[in-house]
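Here's the structure, in structure tokens; my notes come after.
Every protein chain except one is present and positioned as in the full complex.
Right, chain A next:
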Amino acid sequence: MRATPETIVPFRAKGFAPRSNPVMGAASIAALVGLWQLGSSLGWISPVFLPAPHEVAGAIYRMAVSGELWRHLSVSLWRIVLGWTLGTVVGVAAGFAMGLFTLARSPMQAFVGILFPVPKIALVPLFIIWFGIDEGSKIATIAIGVFFPTVISTAAGVEAVQKNLIRLGQSFNLSRWSIITKIILPGALPSILAGFRITLSVSILLLVAAEMIGAQEGLGAYIIRAGDLFQTDSLIGGVVILAALGLLFVGLLGLAERRLLRWR
């Protein structure tokens, strides 16, 4: 029989496979900024309503040359690094406990269930009383905010490790500790790193919240002060720097994922 076009099998497994394209991501941001600049230059957007991109850039430049940028950024970075690390270390340990031990499991599930939905921002005044108006309350706010999502993603990762891999380890006479470090940790790593994606954003969010009260330095304090003075160009400049910080974190995490999850 001769193959007619009708008998050719059509390919049906199309679609449902979105791909990443960093160029498209950057281009869409550039397009948005371009539109914004165009709108401002043509007078469609009032400068009181929203300052033009070049004015925001000017505010950032002035901030940079006066040394203000570095002063606020370094203080904020320090708080994030400390708070995030603290929350992550304790959270990962707690997540492992929750995923591994009967004794820890139900009590921790109950605590996390109750406390996770509580908005940490609302608790900032309380944290100031508990941990002091200085660095203590800021680092604690970030650490506690980071802690809960970390516990949840870590415990989920630990639980998702295939039981037969654990049996395999036991068949090789591995100690409990070796099974945790050699089998459960690498098995749970994808889920733990997915949690980092969330907690890195959460830490920026809570940084600003914590710096809103009683802070002289830090990007949050800078943005609040600019807002109080209706210096919208400085306000948006601060926000742009926070966004850049978020982008930096995502980039670093992507690097870590490519290194650690090469096997996927």
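A few points about this structure:
The rule is short, and it goes like this: contacts are C-beta pairs under 8 Å (C-beta built on N, C-alpha and C of every residue); 3 or more make two chains touch, one makes a residue touch a chain; residues count from 1.
Quick note on the criterion: contacts and distances are computed from a predicted model.
Candidate names were "RNA polymerase, sigma-24 subunit, ECF subfamily protein", "Propane monooxygenase large subunit", "Cysteine-rich domain-containing protein" or "NitT/TauT family transport system ATP-binding protein", and the UniProt protein name of the unshown chain is "NitT/TauT family transport system ATP-binding protein". Only one of A:Leu115, A:Leu174, A:Leu193 or A:Val250 touches the chain withheld from this view, namely A:Leu174. Considering the whole complex, the residue from A:Ser41, A:Ser66, A:Gln162 or A:Gln216 that touches the absent chain is A:Gln162. Considering the full assembly, A:Ile183 is the residue among A:Ala155, A:Ile183, A:Ala221 or A:Ile236 that touches the omitted chain.
Residues of chain A in contact with the chain left out of this view: 162, 164-165, 167-168, 170-174, 178, 182-183, 186-187, 189, 261-264.
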